[in-house]
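Excluded from the complex is one protein chain; the other protein chains are retained at their positions.
And then chain A:
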Amino acid sequence: MPYLGGKEAVKELRRALSNPNIQADPLRYRNTVLRVIRMMSQGADVSSLFSEMVKACATVDVVQKKLVYIFLCSYATLNPELSLLVVNTLRKDCQDPNPMVRSLALRSMTNLRLPSLVEYVEQPLTAGLRDRAACVRRVAVLGWAKLSNLQPAADLDAAVVNELYSLLRDPDPVVVVNCLRALEEILKEEGGVVINKPITHHLLKRLKDCDVWGQCEVLRVLQRYRPQSDDELFDILSLLDPSLVSPHPPVMAATLSLFLSLCSDLPAVSLAALERVRGPLLSACGSSSREMRFAALCHVQLLLRSVPGLLGEHYKRFFCGYAEPAFIKQRKMQVLVELVNDDNVGMLLDELKGYCTDVSMDTAQTAIAAIAVVQTMRDLVWVCPQCSDTVCSALEGCEETLQDDQGRQALLWLLGVYGERLTSAPYTLEVFIDGVRSEASLGVKMELLTAAVRLFLTRPAEMQDMLGRLLHFCIEEERDMCVRDQALLYYRLLHCGIEETRKVLQGRRSDPSLGVLIGRQAEPISQWASSFNTMDALKKAAVETETASRGSPEHVATKLKADLDLPKTLDCCPDDALHSGESDSFSRT
């Protein structure tokens, strides 16, 4: 391939570009320029052809011009002086009768990103704002934003800002939206474009002319507006109503975001808006694009924080497809947990049980899916205590698929709490206990201790021997302080008698319904409204699931009401200051 020739090829191109015969033949000239661009795209350094390429832009061939401008914009910052040579051609092109050439020249001029060129660019940009072709005005408007990025805002003529404000009334919707964008950029120090009543009403009127991107931009900017009266507010809301159920998820989300900011003092109206978006939101969750589906699911999670019952009857929409990627399956399962109620719990568990074994080929994904399922089940009994029987029957057989610490911890928690109804529980625990010597995870060991003691309380005959072995190992051989402390604690507790142990381990904190009351109250919308329709929504949810999956739900609940529970805290968090104090007193033995 030619570009591998490197320097030779560049030399050859230079000769060709300066060859008068080639310059005289438009087609050959263009092809030579094209070869330069091709080399550039393929990685060769063709910056040394700069002056030849500058000459090549003096042509009537629009395609050749575009090619040359691609080149110039790529290398301008390397050759600021030579770039000045281009300015004349560019300025001449700004006068071209063809609007395509005019807009191309203006765009390229501002894309050179050279502060030294600013003084030459201002005049054509000013003229561009008044150009009769919309495509030139579009470019000129954004050109000013680019310019203000190159030089301090103070240098920008106030007249330009005024002109941009007046162009908000341009007949072309893209020009209008670009004006908003440019003013936001230019005036960012002062808080962005001023959104007053006339501008707001004008923009709302033009909303329908804009494409999806424009609508989202307008809706976002309008969030800064505060209506002066309730009448005005409701006028605006009814104007926005069709956008709220827009089939385009970004428009729907942007409108909802605006609704929530306009109605921050009117919770009832906000709730009504959430109800209204249910349909479009559900269809976004079924979008053919998996990324859109993911984004929609993350936003559903936000909404459910305030309106837990919003999607209850639509739970089937959140069943996982076989080939869906893990990131979607996990979100769907998290949503499913939120949607559980007395009517659908059986169906839901059946479905979840299917996921445990119905896993995709990839092993990493297998593990992830299974962990998520078991965690989901654990959360499920936490949220919905009456379904624990069904969970128990669903649990059998899924321990083999679990490979991850968090998943195993969740399983152990379930075995400890519901093991009395699960015939195989002691045997499953025995496998864990026999393997404790080679167990690497601290969390698993501690969860195992708790589970074994708990199960001992309900099934002493089967558990006594293995609990003894486990405690012996943890007290005598275990190296980790935390595990040893916890084992000692349980050992002493058992010495105090079964009733005492029962009081501590099956105390009120273990009552799942309490967890529901503590952790799962409907939050006010304002808690999440600001992160709605931003990337935060996608990330925040991820962080939350991470903390939620650290240990059993009790651990989470404990943190929430740490003050109340201190005397009874048995959950061993390695970083728990109080606990280390406790452990000191115990490890004196």
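Quick note on the criterion: a residue touches a chain if its C-beta (ideal position, glycine included) is under 8 Å from a C-beta of that chain, and two chains touch if they have at least 3 such contacts; residues count from 1.
Just so we're on the same page, contacts and distances are computed from a predicted model.
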**Complete:** Per UniProt, and picking from "COQ5 protein", "pyruvate dehydrogenase (acetyl-transferring)", "AP-1 complex subunit mu-2" or "1-aminocyclopropane-1-carboxylate synthase", the hidden chain is "AP-1 complex subunit mu-2"
**Item:** Selected residue (touches chain absent from view) among A:Ala254, A:Leu349 or A:Val444
**Value:** A:Ala254
**Fill in**
Missing-chain contact among A:Lys208, A:Arg224, A:His472 or A:Arg492 belongs to A:Lys208
**Complete:** Considering the complete complex, of A:Lys55, A:Arg91, A:Arg181 or A:Arg276, the missing chain is touched by A:Arg181
**Complete:** Residues of chain A touching the missing chain are 26-27, 30, 34, 37-38, 40-44, 47, 60-63, 66-67, 70, 73-78, 98-101, 107, 111, 113, 133-135, 138-139, 142, 145-146, 149, 174, 177-178, 181, 208, 211-213, 216-217, 220, 242, 247-250, 253-254, 279-280, 283-284, 286, 289-292, 294-296, 316-317, 319, 321-322, 325-327, 351, 354, 357-368, 401, 533-539, 542
